[in-house]
Every structure is written in C-alpha cells, then in structure tokens.
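With one protein chain removed, the remaining protein chains of the complex are shown where they sit.
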Amino acid sequence: MIKYIATVAEKEYEIEIVDEHHVIIGNRLYEIDLASVSEQAVYSLLVDNQSYEIYTYPGDSENLQVFVLGRMYDVRVEDERERRLRAQAGSTVAAGGEYHLKAPMPGLVVNIPVQEGQMVEKGQVLLILESMKMQNELKSPRAGKVSRIRVKPGESVEQRTTLLSVI
Amino acid sequence: MIKYIATVAEKEYEIEIVDEHHVIIGNRLYEIDLASVSEQAVYSLLVDNQSYEIYTYPGDSENLQVFVLGRMYDVRVEDERERRLRAQAGSTVAAGGEYHLKAPMPGLVVNIPVQEGQMVEKGQVLLILESMKMQNELKSPRAGKVSRIRVKPGESVEQRTTLLSVI
Amino acid sequence: MFKKILVANRGEIAVRILRACRELGVESVAVFSEADRQSLHVRYADEAYLLGPAPARDSYLRIDRLIDIARACGADAIHPGYGFLAEREDFAQACEEANITFIGPRPSAIAAMGDKAVARATVTKAGVPIVPGTEGEGSLTDDELLALAPKIGFPLLIKATAGGGGKGMRLVTSLEEMPALLQAARREAEAAFGDGNVYLEKLIEGARHIEFQILADQYGNVIHLGERECSLQRRHQKLVEESPSPIVDDDLRRRMGDVAVKAAQAVKYVNAGTIEFLLDKDRNFYFLEMNTRLQVEHPITEMVTGIDIVMEQIRIARGRQLTYTQDDIRFNGAAIECRINAEDPYNDFIPSTGKIVHITTPTGPGVRIDTGVYPGFEVTPYYDPLIAKLIVWGETRGQAILRMRRALEEFRIIGVRTNIPFHQTLMDSHRFMGGQYDTRFVEERFSMQNAENDKAFRPEIAALIATLITHRQIERAAQIVQRNERDTSNWKWVGRWERMHR
Partner (left out) sequence: MFKKILVANRGEIAVRILRACRELGVESVAVFSEADRQSLHVRYADEAYLLGPAPARDSYLRIDRLIDIARACGADAIHPGYGFLAEREDFAQACEEANITFIGPRPSAIAAMGDKAVARATVTKAGVPIVPGTEGEGSLTDDELLALAPKIGFPLLIKATAGGGGKGMRLVTSLEEMPALLQAARREAEAAFGDGNVYLEKLIEGARHIEFQILADQYGNVIHLGERECSLQRRHQKLVEESPSPIVDDDLRRRMGDVAVKAAQAVKYVNAGTIEFLLDKDRNFYFLEMNTRLQVEHPITEMVTGIDIVMEQIRIARGRQLTYTQDDIRFNGAAIECRINAEDPYNDFIPSTGKIVHITTPTGPGVRIDTGVYPGFEVTPYYDPLIAKLIVWGETRGQAILRMRRALEEFRIIGVRTNIPFHQTLMDSHRFMGGQYDTRFVEERFSMQNAENDKAFRPEIAALIATLITHRQIERAAQIVQRNERDTSNWKWVGRWERMHR
C-alpha cells in the first residue's frame, strides 16, 4: 500500500492506494474507477459512483493543474519519502533562488518598463509581449531585484525564451 | 520522374510525379499542394487552386478506397514496372483463386443457407451474421463452388474470422 | 421538480436526456454495461452505475438491477429513452411498485397500444381510421376471406399471420385470381412457419409514413406538435425524417392532428407519444400504430416548434400541466434529420465496428448534432449502429436541404464506415428534392451508383490522391530502409563475434 500526500491550496490530503479500485482518503475508504478517455489528458473518474470528468495540464515545476467541474486546482503530489526529505531540507526551497521570466508564447517584445538592478514588487509589470494582436503584461511572481535583461524592445522571441531574471 | 498508372472504374489515368508541387496527368501539367490533416487519413489537396478534402480507407487487396465530394472510388495504383509484370502474367489473376468470406464485424452466425459443394451465383447469400441488432446478409462476390464451411449457426465469431470459402 | 433522474439507456439518447436533466437542475444517474464505461453518458452524468456485461439482456434489459440501483441512489424518477425497456409494460409497472416515477405513459396505455389488434380495436372505437383488413380477427376460412375481400377493396395483400419477411405474402388485384393465391400463400406460410393462417390487408399504394408528435398531461390536456415525414426507410429502419412533410398542407395537418389527439385520448395517454399513419396517394390516412415513448426523430419537431420535448416529458411526469395549448404551437421553417449509422453503404449497409480515430463535426447556423460518440470511442457490435443524428433547420425546406448537404460534406468520421455517402446521394436526388418519395423509394428506386455524370464525379482526383499517397508511402519506406542501413552498429559487433567463432 502506497501513501501519498497531495496538497491543494495549502491543504493536505493523505491518500493511500489500496488497489486498482480502492483508495483511502483521510480515514475513509472509497471505491474508484479511473478511465483515460481517448488517450489524452482527459479522464473519467468514478468515486463511489459519483462521476467526474477531469482534464489536466502540467503546472509550474512539479505541480499538476487539474480541471474539475469548471475549476482549476494546482496540486502537488509527494510520496512519504519525498515528503520527509523536503521536511528535513526546510521549507524555504520554493521561495529562494533566481526567477527566470520565460515567454509564455512566441511574440514581439514591445516594452520593458524595468531596468537591470531595479527593485520590483510582486505583481509589477516586467515586460510587455505582443502576441495574437494583444499586448500582454508579464508580471513578477514575487518581489526582488531585476538581475539580467536578455532581450530588447522590438525583438521577436520564441516560446519559453528566457526574457529576464529576478533575484 | 516516376510514372504511375491509377485505375478507377476500369478507366486508367497516367500520372507522373514531377516534383512535390507538380504532376502531369495525361499530357497536362497541374500544380498541386497536398496536406495531411491532423495525422489521420484525411487530406487537403489543392489542384490548380481547386480545393478538395479527401479521406481514404484501405480497400480490398491492394486497392485504396478514396472519398471525395461525397463519392467513393476504388483505386488501384501501379508503377510502370508492376504494370508490365502484371501484363505478362495475364489478366486472370484477380478472378482466380479461392475466395475466403471473412466476418466484416464481430457477430453471431444466424444461418448458412448454402452447403459445402454447392454451386453459387454472384450475389447469392452465403451466410447471415447478426450484429448491432441487425441481420446482415453476406453475399458471394462471384460465382463458384462452396468449398469449405468453417462455422456453424449459433456460433459467435470475431471480426475477420474466415467463415467459408468459395472456389 | 424531481431530485434525481436515472436514465435507463445508453448512446445519444441517454446523452440527450442527461442534458435536459442538467438544464433543469435535476441530478442525473447513468447506468452502463461493461462495454460502455467510456461512453459520453457515463462521463456527463452526476453518478454512474455498472449494470452488467455487454449484451443488453445482461445489462440494459435488467429491470431488477435498474430498480435496485434507482432505489440505492435515491432516484425518484426513471427515463427509459427509446428501445430497450421503453415500451415494456412490466418495467413501467415495476417502477410504479418501487414508488419511482416512470417518465412515460401509464402501464395500461403501453399495454393497450403494444398489442396491435387491441390498438386497432381501441382507436377504431374512437373513430380513428385504420388500414382496412382482417388482422386481429382470428383464423378465418377461405370463404370468409373471399366474402370480406371486396369490402376491403383491391388491390390487397394476403399476409401470413405468423410471418414476416415476405413469406406467404401475395398481391391480389381481383377477386377472380384470389382463391388460387390464397392456396399458394397458405402453403408457403405452412412450410415457412408451420402455420397456414393468413389475413387480408388493403394495399396502400405509394404509401407515405407520416407520424404526429403528441404531448398529454395528467389532466386530460392533449396537444400535437405537427407531423414528421418518415417515409425514407430501409428494411423498416427510418433513415431520414423531415418536418413538416412536403405533402401535408394546413388542412390535412389539422385533420390528421385532430385524429392523432383522439387516438391518444382513447387510451387516456399521458406524456409524449407518437401516432403513426400511412397516407395514400389520394391523401387518405390510416392509423398504423402508436409509439408510447420518445422517438429517435423528436429533434426535428423541436427545431420547428422551439419546444424541448424531453423537458416537457419530465415536467409532465412531475405532474405539471402542459406549458402550451394547441393554439400556442407555431411551426417555423423546416427541419431534416439524417441518421448517421456505422454501416457501409457501398457494401450492402453492413454494420461497421471499430475505434473512431477522428471526427470533424459540422457546426454553424441551423445545425444540431445529437451523438454519444467522440474521437477515441469504440463502436462495438452489441448495440444498434446509430452513432449520431445530424439535424438541420432552414427557413424553408429548400434551405434546409442545402444546409444538410453542406453539413454532410463537412462531416468526417474516420475509423468506422458510415452511411454519410448514402445521405449525400439521397440529398442530391431529384425525387427527394421534389418531395416525391414513398416508403419503398430507398429500397426500390434508389441507387448509390446513379450519380456518375454530375460535376461531383471526379475520378481523376481520386486517381491523383491515391497516386500521391502511394508515392509518399514508397518514399517513406525507402527512407526507413536507408535509416536501418545506418542503424546496424550493434549487429555489426554481433556479426563480427559470430564470424570469429564459426
């Protein structure tokens, strides 16, 4: 029996896989039936005969984005061992390190309203990228200092190009 | 430059592939652009800017079934060498040999209105197979003698099971 | 409103009913056989329960299992859809006994309309015309039949009581030839069915199959939603339906509608039902039978009336009064339905099974599709071959036909054969366009091969595409061979080792 810890919106769920058709969540046993629909990221899940249709996308880092009943959930799944390791390493891992702003889609760099060395707030606009006739503001996910700008206004960039970094 | 002979409804078309965007049919040069749509048997073909959407199924033996503008065409394609070989071998190849009646779908054998050794006409019902709530009459594609019956009424058969043969 | 409805069906009609539940805010329960775990109806329902193995008798026909599941999950109503248990008196009865509302008529109405002889007798009493004949009058002697024949009128048919499939059937055009034909028919029936009994039925020449949609509430209010023309059939399976019928005018519609309402009232009918008529060349009409359930082709009536028939069924079953009176019903434009079956129109309409790998769905103005399949769905041999209903609406019948043509052109289902080419050929036929067809048209006067001289006949394009595909395959094969030649490093070592040890 394998035990996982799934975290959704900072709440943790202990989930044990008993066999192909049974799981224990918390202390309750559920009967489940999981079917993958048309070999894509679409699943049909029956949980005690409640029917859920679910689709998923890879999320940031290790997380999985799950869509169910019209809502999106960001889920991190760990087994007990991973969990212990992470606990020992301390919980500051996620917040530290350099953040690399990557182009979420191909586009044209229109404006970079920050400079190297500048301090930025969480949510502050770092770069404006034009794609699909729209100007898209790319914002900083956290406070920090702009460490390096790798593109110039007027430049066309491919998807996932690193645009600048925040330290 | 490779030359093919395509046969549709007993009419032959000489087709030369000049390059990726040009073919000669008969004596006329055509500009073409072939695109495969969504990696399936669906094609978009531009011929001198006329747009055709086409899908295909494998036909009997070497033939290809082609659907275009709501019609189905059974096409045999040969290159010149194959064509010469077949001409030398004589044209009786297709008509001869044993015909094996195969189940076109899984189903239940309901009735076999012929017996081994019996002479049958082209179009005569050889076997009735029940599937999808329907009784389907499987007919002989040509005249001949029933050589061997391999199933019994009441038997369930898988798709492509050989049911009986006509010699 | 109901708290929870169990849908005792599968495929497109289960999906159709689940959608109505969802739009009414009612919880829904699907049931499924082992072959249907991945079906849309399982995915769209709030709850889903396994019934049993794939064959219908082990799953969708298991009354006991259905009642158990409904009880266990707290469903307070069951919708039977069409087919399976929809017209089974015992199922309606079992629901009643389990105190679960059956969304359909009372068991007594199902029974009264289920037995053809009883149905004929019942509606005749109510003044509804039936096809003249002697069916349901027991075993009659030759003398009795010869005496009755002139009253029925010639031409007429001798039919075997036990039979079907044309065995023991004879066409009689005059009284003189009838004794000999009676003998022959009895002999053939005796040989085929072990029962020489026959009955007489007037031959309706050029008959058209016209049916009327009925809605009736528990308070005696009965209305009709106009007619559907269902003459385009093959082996008694409807293939195309349209509303309105191209040959029914306002006066005939009013007269037939009145009779249809009368027929429903004769059995104290409640909920949605359909009265089927035969209409002859002289515009005489005859009651054929009543379908005491939702009809496959109900969407065309929804398109021209704007009324959601399934929602009305649920409201009626809940005890509501009809939302509409007969005067509220307006017929707007024209609708056509093509039944898309998994079958090969070029190979005797043999059913086709397999996995659907690709679908391009026609959409846009005036197009509705009811279906239970999707890319990746496996069409199995266990159930009927209907995989989608393509329904279009147009301001006029002409516009609807043109729209159906373009929708059929757009529709691609790859992985199983479908009868889409049949529908395309039919929509192009002058007889269909002129509305000039009867129930024997498809089988007797229609061919998939008759359209070879129009501008859609492009064999050279077929030749070209087949050649290009073949050419590409040859080129690709050549590349693979080349790659393999390069990719043999391991084997070289093995070969070297073998040579050394020879």
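For reference, chains read A, B and C in written order, and residue numbers begin at 1 within each chain.
Following the convention adopted for this analysis, contacts are C-beta pairs under 8 Å (C-beta built on N, C-alpha and C of every residue); 3 or more make two chains touch, one makes a residue touch a chain.
It should be emphasised that the depicted structure is a prediction, and the values quoted were computed from it without experimental measurement.
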Chains on display which the left-out chain touches in the complete complex: A, B, C
Absent-chain contact - pick from C:Gln237, C:Thr361 or C:Thr380: C:Thr361
Touch criterion as defined above, residue of B:Glu12, B:Asp33, B:Glu62 or B:Glu98 at the omitted chain: B:Asp33
In chain B, positions touching the absent partner: 33, 35, 37-40, 44, 46, 49-51, 53
Where the missing chain touches chain C, by residue: 15-16, 19-20, 22-25, 44, 299, 302, 306-308, 332-333, 358, 360-361, 363-371, 374-375, 395, 399, 402-403, 405-406, 409-410, 490-491, 493-494, 496-497, 500
Hidden partner chain, residues of chain A it touches: 2, 4, 6-9, 11, 13, 15, 17, 23, 25, 30, 32, 34, 38, 40-43, 45, 47, 52-57, 64, 66-73, 75, 77, 104-107, 131-134, 136-139, 159
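Just so it is clear, only the chains that are shown with their structure count from here on.
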Pair of chains joined by more contacts [C-beta pairs], B-C or A-C: B-C
Farthest chain (mean CA position) relative to chain C: A
Intercentroid distance (Cα basis), chain B paired with chain A, Å: 51
Length of the line joining the C-alpha centres of chain A and chain C, rounded to whole Å: 48
Approximate Å spacing (C-alpha centroids) for the pair chain B, chain C: 30
Touching two or more other chains - residues of chain A: none
Per-residue overlap in chain C, given as positions that touch at least 2 other chains: none
